[in-house]
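Yeah, one chain of the complex is gone here, protein chain that is, but the others are all in their spots.
After this line comes subunit A, so read on.
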Amino acid sequence: MAWLRPPRLSSLVRQLGFLALASAATVKYDFEIGWVTANPDGMAERSTIGINGQWPLPRIEANVGDQIIVNVLNSLGDQSTSLHFHGLFMNGSNHMDGPSQATQCPISPGSRFTYNFTIDQPGTYWYHSHDHGQYPDGLRGPLIIHDPDSPFKDDYDEELVLTVSDWYHDQMPGLLDFFISKANPTGAEPVPNSALLNDTQNLKISVEPGKRYLFRVINVGAFAGQYLWFEGHNMTIIEVDGVYHQQAEATMIYLSAAQRCSFIITAKNDTSENFPIVSSMDTSLFDKLPDDLNWNVTGWLTYDSTKPFPDPAVVDGDYEPFDDWTLVPWDNQTIYGEPDQSISLDVIMDNLDDGANYAFFNDITYRAPKVPTLYTALSAGELATDATVYGKYTHPFVLEKGQVVEIVVNNIDPGKHPFHLHGHNFQAVWRSEEEAGTFQDSGVTSANFSEVPMRRDTFVLYPNGNIVLRFLAYNPGVWLFHCHIEWHVQSGLMATFVEAPLDLQKSLVIPQNHKDACAAAGVPTVGNAAGNSANYLDLSGQNVPPGLIPEGFTTRGIVALVFSIISGLLGVAVIAWYGFVGMADQPAVEPAGAGVVSPADPPVVVAEPKGPTPTEVSLVDGAGGGGTRT
């Protein structure tokens, strides 16, 4: 049970921000990342990653224009870490973006790392670990950027932050070991154990009648998308993933992992009842539904705490959530024209020769480079515009500054995938229905695209369907593009955009504490993806995934088969030899009428051996003739 009141601090900050006009603040956080224990669903206590001994994690809050400094100390003791600020452009500060081995080295246990960046975008964001699939163990929290100049600032009275999430009782390293192993050849993602609202269950949000509340909702989960609705209330959507859109009414929304949505709910004018809030996990993603799984989590809008808290009503049939693709951006930004670069990526799941199931963009499954991609871009000189230096398995694409870039993603997999681009939001120019096939074969052209497409930074791709995204490459940096299902990040569904690397070389200076973290982690900071700083075009020794499964017979198989055939033939030859050679000196098969021993005769028999025999045996004819041939 948890009560949520709008924090006074945020409204104070807003007021201060308003008064201070253009003066931007510096907001500082000291985060000591360490282990705590938590039991948010009341079902299992488990080790969880907390900050400053606390879980759920503290909220990062600032105003547009502020500078944020986060000093991280890794006190986990047994794991490295990093922090990514999801949705922030990091314009001019690509090295603060967070993903390990892309823009920084992992922060080793005991090491410090400082993130220092300026915010120039309002909205609802979140921060989370971007190292070895760690964040579902608890290292994720909200990041809210207030906007004194919001076009909707007069449309609500109070702000509330709401996170929805899936939750596992087991720790990620163990789950990952199973997920990527030969024992899981179908690549079935581990099913979460429960769902959480604000990292708890049975949340009660007190609301006052007639007030208008802005809910900033973030899906901080690892895997499950969530359907969210408030019984008896409509939602007026004003922002998704930090981008303002024209107001749109919805009764139910769908948030994939990592997506955000801000909407206004107007409280009713009477306090006679309380209303359930339901967040329901998208079970179409789950490989199986265990009997003890409750995929819903419930909360209440509390008008009167003395009134009962009713159970939510069962929803019959399919959910019908709001289609985010129909949103219209507030600034009416029109679709970017014909792209300067169009990149087509097919999402494929397949097995490699270690027996495990991996995720591919086209024919490449992501493998981290030996040198973080950004450091390669900074040290490669002129060769930084040659995609070769970044290695094959980072799946790099070099973008030029100012290009309009189009990404077409075709889903050759029967599962939903939410795709996220670092450093940008993109125009979601097209999304096909389920089972529509690839974009190239579907007959859809740019004539079908939205004129004023909605924008966000995490967009869902439907099973066996396709999406088309467009963005402007104005932000020099190394930006990852990946599915935000954490399991698929680890199994390789990731590509790297190296945007304007020569501009990066001119503007970016890596601070000493970043270099110290690299030294502590033993990760080089110069060189190509193979760590080669002498010849950037020589990629031998780069990290590679397991090999492809051989088609048909390999040398080993042919040798084994031939050998076995020879054994069989040899064996058969020996048997035949034994059978025929015995004819000469064995007792012949006699007609039954012959050679019967009579009781009077001395007992008899067998084998007359050739050659010297120590034991002589005699064969005696019975009355009636017949005999043994010698």
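One rule holds for everything that comes next: contacts are C-beta pairs under 8 Å (C-beta built on N, C-alpha and C of every residue); 3 or more make two chains touch, one makes a residue touch a chain; residues count from 1.
To be clear about the criterion, contacts and distances are computed from a predicted model.
UniProt records the chain missing from this view under the protein name "Plasma membrane iron permease", selected from "Plasma membrane iron permease", "Trifunctional enzyme subunit alpha, mitochondrial", "Cornichon family member 1" or "Electron transfer flavoprotein subunit beta".
Across A:289, A:313 or A:549, the residue that sits in touch with the chain not pictured is A:549.
Touching the missing chain, out of A:182, A:211 or A:515, is residue A:182. Seen across the whole complex, the unshown chain contacts subunit A at 182-186, 188, 288, 350-351, 353-355, 357, 549, 552-554, 556-558, 560-561, 563-564, 567-568, 570-572, 574-583, 585-599, 601-611, 613-620, 622-624, 627-628, 630.
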